[in-house]
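All protein chains of the complex are present and in place, except for one that has been dropped.
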Amino acid sequence: MNVMLSWLSDAFLLVGGFLCITGGIGLLRMPDFFSRVHAAGVTETLAAPLLLFGLLLQMEWSLDMVKVLLILVFVLATNPTATHAMAKATLHGGTRPWVKGKNEGKAGEASSNP
Amino acid sequence: MLIAIAAIRLTDLFAVVMLFGVYSLLTAALFMNLDAVDVAFTEAAVGAGVTTVLLLSGLRLTKRWESRPQRSPILPLLVVGITGAALLYAIMDAPLMGDPSAPVHQHVSPRYIEQGPIEVGMPNMVTAVLASYRGYDTFGETVVIFTAGLAVMLLLGIPNNPRPRPGVSAIGDQIVVKAVARALIPLILLYALYVQFHGDFGAGGGFQAGVIFATGFVLYDLVFGDGSTHAVVPPAWLHRLAALGVLIYGGVGVVSLLFDKAFLDYTALASDPVGGQHLGVLLVELGVGITVFSVVLSIFYAFSGRSRES
Partner (left out) sequence: MMTVAIVAILVTMVLALIRTFLGPTEYDRMLAANSFGTKTVLLVALGGHALSWHSFLDVALLYAMVNFVGTIAVMRFFEYNNPQDETDKPESAA
């Protein structure tokens, strides 16, 4: 049982770490704000709970487990909210998604029709 | 350090404020690495939370782009360089960090470490030193915080009716943020109370708890519009609360005086000395928490209620 738990925890940590790095690379390489939001959203909403689950499986039964669960719930509640809020605020500010071949100029400029 | 250099070189003050938040967060991680949990707590709460909000509300009142400096920076650079070199030269004489033969580790620290749990009876040694052994210094700190709030009130004042915001705010139609904030604010306040009363056993204490409590109200104000918090916590109450916190702290000291002991000697508060210490630390941290909360919130009121006179 312990071996399976430790194997499961390692799998979670590995997948979580991989998703973190791909999210980070996406944050750098994506051409437009909205695609970056998507990349960052993956890190926050999927990688963070996976990593915290991996941590949870490695701890003994104690108060710390409840705290990790609290952090997990909090992160799951606030990070998608913050991402959504930022995307909506950007849309409100006038930025439009970059569509290939349609908009001239760099992504991030306000379009002519609000 | 790279962040600090970038913060100096960038002229967009908005980016600089965000970089300060990132910097404070890295410093908190560094403090955790040095095993100073209470300091990391305070740094995270104050530096990354409240200071970012206050700097942003101050930035709204001034220009966003830094203007060119009028004079050449050679003379200030020289002064800073000489002072820095003198300080570095002085540091080289000091003992290395963690050196067991340093003078500070010979007399004072062993006494606190050995006698602390016996005299004060508290697992968290930082709170024991802060609130009991060095209680007078902490009283000074609380009065300093109160004076800072007083100075901001005298200089800026809180606008009585915050002007209605022109235009529609982005927060206005963000239902998700509003719903989540409504659910989260009670939890934040509950966490602040946990930090306040758990300061005896783990990391925490009055300063951090006051700041977190104020952060909950700041979040309410940010999400639901300027001035909505004025209906919940009126500014007049904040002034009284700030004074009340300092009064509680000083009052504990005076009560000790009335029992023929020294000022802020907590053993006078109960029949058995350790119980007296517990009660004294509890009351004192409560005073600190109340003062910090009211001062932080009133400074936020003073900054956020104003708009730029153009």
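As written, the chain order gives the labels A and B, with residue 1 at the start of each chain.
Please note the rule applied: contacts are C-beta pairs under 8 Å (C-beta built on N, C-alpha and C of every residue); 3 or more make two chains touch, one makes a residue touch a chain.
Values in this document were obtained by computation on a predicted structure and should not be read as measured data.
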item: Of B:Val152, B:Val218, B:Leu264 or B:Val292, the residue in touch with the unshown chain; value: B:Val218
item: Residue numbers in chain B that touch the chain omitted from display; value: 3, 6, 9-12, 14-15, 17-19, 21-22, 25-26, 28-29, 32-33, 35, 37, 40-41, 44-45, 48-49, 52-53, 56-57, 59-60, 63-65, 67-68, 165, 169-171, 177, 181, 184, 188, 191, 195, 202-204, 208, 212, 215, 218-219, 222-223, 308, 310
item: Footprint left on chain A by the chain that the document does not show; value: 9-10, 13-14, 16-18, 20-21, 23-25, 27-28, 33, 36-37, 40, 43-44, 48, 51-52, 54-55, 58-59, 64, 67-68, 70-71, 74-75, 78-79, 81-83, 85-86, 89-90, 92-93, 95, 106, 108
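The criterion applied here is as follows: only the chains that are shown with their structure count from here on.
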item: Chain B residues touching chain A - in the complex, by the definition given at the top; value: 170, 174, 176-177, 180, 183-184, 187
item: Of chain A, residues touching chain B in the complex; value: 74, 77-78, 81, 84-85, 88-89, 92-93
